[in-house]
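In what follows, a single structure is set out as structure tokens and then discussed.
Complex shown without one protein chain; remaining protein chains in place.
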Amino acid sequence: MDLGPSETQQVLKRTAREFLQTVVNPAIVRQMEEDRIGFDPAVWKQVCELGWTGLMIPEEYGGQGGDVSDMAILFEEVGRSLLPSPLFASGVEAALTILALGSEEQKRDLLPKLASGEKIFVVALTEPTGTYDAWGVETRAERSGNGWKLTGTKLYISYAHVADLLIVAARSGEGDDAIAFFLVDPKVNGVKLTILDTIGKDHQYIVELDGAEAEAVLGPERGGWSAFQDVLAKAAVVHSAASIGAAERCLELAVDYSKQRVQFGRPIGSFQALQHKMARVVTEITGAQLCVYEAAYRLAVGQDARLEVAIAKAAASDAYTNASIEGCHIHGGAGFIRGSEMELYFRKAKGAEVILGHPRWHKKRVTALLAEMAQPAEHH
Amino acid sequence: MDLGPSETQQVLKRTAREFLQTVVNPAIVRQMEEDRIGFDPAVWKQVCELGWTGLMIPEEYGGQGGDVSDMAILFEEVGRSLLPSPLFASGVEAALTILALGSEEQKRDLLPKLASGEKIFVVALTEPTGTYDAWGVETRAERSGNGWKLTGTKLYISYAHVADLLIVAARSGEGDDAIAFFLVDPKVNGVKLTILDTIGKDHQYIVELDGAEAEAVLGPERGGWSAFQDVLAKAAVVHSAASIGAAERCLELAVDYSKQRVQFGRPIGSFQALQHKMARVVTEITGAQLCVYEAAYRLAVGQDARLEVAIAKAAASDAYTNASIEGCHIHGGAGFIRGSEMELYFRKAKGAEVILGHPRWHKKRVTALLAEMAQPAEHH
Amino acid sequence: MDFTFPEAAEKFRLEVREFLKRELTPEIRDEYAHCTDYPHGFNKAFTRKLGQKGWLTLTWPKEYGGMGMDVWHRLVFDEEMAAAHAPVAAHQVAANFVGPALIHYGTEEQKKKYLPPIARGESTWSVGMTEANAGTDLASIETRAVRDGDEWVINGNKMYTEHLQDSDYYWVLVRTDPSAERHRGISIMVLDMKTPGIQMLPLWTMDGYRVNQVYFEDVRVPADAVLGELNRGFYHLAMTLNTMRSAGLGGWTETRRDLEDLVLYAKETKVNGRPLIEDDWVQNGLAEFMIHNQISRLLAYRVASMLENGGPAPDRETAVRQVWTKTYGQLHVKFACDVIGMGSQVGHYSPKFAPLAARWERRYMGSIAGAHNGGTPENALNTVALRVLGLPR
Partner (left out) sequence: MDFTFPEAAEKFRLEVREFLKRELTPEIRDEYAHCTDYPHGFNKAFTRKLGQKGWLTLTWPKEYGGMGMDVWHRLVFDEEMAAAHAPVAAHQVAANFVGPALIHYGTEEQKKKYLPPIARGESTWSVGMTEANAGTDLASIETRAVRDGDEWVINGNKMYTEHLQDSDYYWVLVRTDPSAERHRGISIMVLDMKTPGIQMLPLWTMDGYRVNQVYFEDVRVPADAVLGELNRGFYHLAMTLNTMRSAGLGGWTETRRDLEDLVLYAKETKVNGRPLIEDDWVQNGLAEFMIHNQISRLLAYRVASMLENGGPAPDRETAVRQVWTKTYGQLHVKFACDVIGMGSQVGHYSPKFAPLAARWERRYMGSIAGAHNGGTPENALNTVALRVLGLPR
């Protein structure tokens, strides 16, 4: 039991940090917020060449054969750097979805393109209700000849505008079982993309489907939803790892600033009230990070991780939110002016909090699982 | 608009403080916790002579003709002193109940005895479910000849052991309307009193009724429950005022201790973390006190005060709980050793929190009232 | 014990409400909601209308353009303005901070010159206190004014000044005696914004309003630019800060409106068929929001009642009110965002998908600045600890 990254993972982490320091900084992040594409294609090419897109894809499909715990370690650094790119959308969400649902043929076809970065795939799941529960999938799929036509609105779809293929969750009837995942070329008739104005300016899109034709169903026509739960779990853990990395950066910024900034003749970091704020932040981050690692570990080795995943996402989101809020407070004026590094993290934290399940939603799951497990102890 | 005690009320408050300082102190409170009767009959006699039992009773029934805001001001001092006595049970709860429900004849009979202190009356409402909602009244009243027989368990009944008469809420059928208030002599067959072990050691009793015969119904046989709501409201506000007084004392103890106690060469009150704790406590108390005053004022002048009462009880209980917890923390070892003044307040605060509706319960009411009132604004 | 407004004030409330209904056009309101440069709307024409009514300076003495009315009228006016989301940036600083301070320590000449235009809503002021290296530690400001014949020559900088780009006058704190101990040797000066040498660099806050970084390069002002006593500025300032801290007494109504809208939202929004408001945590959070708002209201009334009785603003209530504003405000913004969930990240350029017109997205971004405006949350807690509780330094 070591509870931390293996030696190989430590190398991955170190390499990632070094690379990211050369290609991204707060000014670039801010520039990309206003950019139409939202990321630097040259950097994206390097990211793909480093094998990050294919990190979790088995070697037989052109990937690196790593697991979700490797990806989590990598995303601590990605989250820390705020790298703008479709890596999470394509390399995590889409890759996991294709792996979990695709037929052998689909995997052979799609995964190598995704891994090499030749293509970008994007999953379109959430809708205006913003939930990750099955009832939130209201987009309808109707048979049309041999194929399907989709109608509905998908919301919060990151980097949909650069997707070569959308993987759209839609239902052909009542019940969770009637949800399937459809491959849709975003350029066909009946697909309309509009950028969503978000606090994180992170290129989420509104995807309006008006009888858009699907190329195919990814995997089975029924039962996809239950297999997809594993995708949500793994994606949530990877995103939680990104939150940990970002939260660590917030803490660093706060600590550094508080050591330099002098007020009333003393560095503000010597005031006990601020010291305790930062002490609480490091406490929360340290705890949440271990939760994320445990969830990643259990998912990687195939153990039941429902409880651990819910705990990880809730703890990591809360830790990041608090780290960003306290970080801004400690920066005072320098924390709420556009252009400050701190302000970036504050805004991005909100997106990280709500994606893949709000902490509130995961906490409900924690208790539901506890209630399921709770049995009177034998010696009571 | 002055938002504070009137000049007369200030006199009442000052007199009360002076009197209480002479008759009660922490050692006496502690002694009375272990005492079978639980209060000093000689002090009780003085309390009655001061007119406190009859403060809210109209002069025509032998009282002082004051209102609930007078009683609230008085109870700030009573709460602060932790005076052990049946004043709240008899002078507030029973007095209000008889005033609200009793027939003219019953008032003429009972109120003068209560006001003079000749008799002690106690309301027995709550049961093991601990709720103040109508569904919590499960004690059954059954007709028996011309009278009624009561069966059920009443819990948390303060000073039931010294009551000359119990006023017992019981139901003769389904629905809130079927709840009535019965006058029961605690010495009749079928009434069993057992002391309840409570954290505040404040002489609450278990009252087991096994076909106990009622002397009469207080007021109407039907509809008493709805009239009783005003009793609950006023009693909650008076008890909240007591919490404010006690919370102020917790704060004083903490401030005094922190000025004297030296650690690392400085009084601990100079450490910012403790300063901020105390600053938060005074903030909460100041806010809650105004809420209590406003609720008392509205009840006194007969305005709708449902929202204000719920806010007052929630805010006052929370303020007292926090003041007692932080006070103990600031006292360190001196805060958790039996015999310390701080420890007394910590334990009593728990009883004050749960009586007459837990803050959680009152907060539910606040939102229910808000939801009832909320209307789309005209210029939205 | 009394919790009601005097009858005259309640009557005045109807008059104000009637006026706002008529004059606060949808255009002005829209400007308020979406304007990107000002947090509270800036409309000179509207301000002038209020000035014509005498409502900007209800409690001022009549000789300086005031109405000589009681504090309750002022409070009623503030409540109605805030509840209606009426623009105030064009007059707020002048009428509520600078004016009262000038009445206190200005020369008769200065009062005659500056006060009546403020009362008429015709002059806009900004206040410059903090600097890059000063923060809330105002005794450490570095901007200097050096006497040169009949004039003062100012060099230095100021940070985070609101709407200076539209102001006529700039009230600034400058060091006039660098040899004195840090609290002494500071003076207050007024700068006509037409004076050469004042440079502005705009900055924007996270939630999109403009604050200015200001640089003074050999800015020459006449000798009578000094307000109050020379080198006693820091002590005059205490008075100004006190006025600031007991101002905004009507602001709770804006929050109440936010809360009421949130209650409606929670009633109307369903999660898997069930209204949000049936969730216990939503109920609990809304109640705590309401309780805190109620306390803000009562603390405001309490401060007003003390002021009306001729006393200074009471230390305890004034200080405690700062703590409420600065520490609990953030909690409720976070709570509202939690209630809204995924949609709380959506801004007002996507109106279809932005719940409650993206108000909480903007409030979330404004919550940091909100807590730091006029002092940090820690400053507020320190004040309570040291001044109200008398704890040792």
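Some notes on this structure:
Note that the chains are named A, B and C in the order they appear, and that numbering of residues resets to 1 at the start of each chain.
One rule holds in what follows: contacts are C-beta pairs under 8 Å (C-beta built on N, C-alpha and C of every residue); 3 or more make two chains touch, one makes a residue touch a chain.
What you see is a predicted model; the values in this text were computed from it and never measured.
In the entire assembly, the chain absent from the figure touches the shown chains A, B, C. Touch with the chain omitted from the figure is made, among B:Asn25, B:Thr131 or B:Thr151, by B:Thr131.
The residue touching the chain not shown here, chosen from B:Arg222, B:Arg306 or B:Arg347, is B:Arg347.
For the chain missing from the display, the contacting residue among A:Gly190, A:Gly211 or A:Gly287 is A:Gly287, taking the whole complex into account. Summarising the interface, chain B meets the missing chain with residues 126, 128-131, 133, 135, 155-156, 194, 196-200, 206, 261-265, 271, 273-274, 321, 325, 328-329, 332-333, 335-339, 343, 346-347, 350-351, 354, 358, 360. Considering the complete assembly, chain A touches the hidden chain via residues 1-6, 9, 69, 251, 255, 258-259, 266-267, 269-270, 272, 275-276, 278-280, 282-283, 286-288, 290-291, 293-294, 296-298, 300, 308, 310-311, 314-315, 360, 362-368, 370-371, 373-377, 379-380.
In the full complex, chain C makes contact with the omitted chain through residues 279-282, 284.
The working rule: only the chains that are shown with their structure count from here on.
Most remote chain with respect to chain A, judged by CA-atom centres, is B. Located most centrally within the structure is C, per distance between chain CA means and the overall CA mean.
Here the CA centre of chain A is 52 Å from the CA centre of chain B. Chain centres here are Cα means. That of chain B falls 41 Å from that of chain C. For chain C, the set of residues that touch two or more other chains comprises 378, 381. Looking at chain A, residues 271, 273 sit in touch with two or more other chains.
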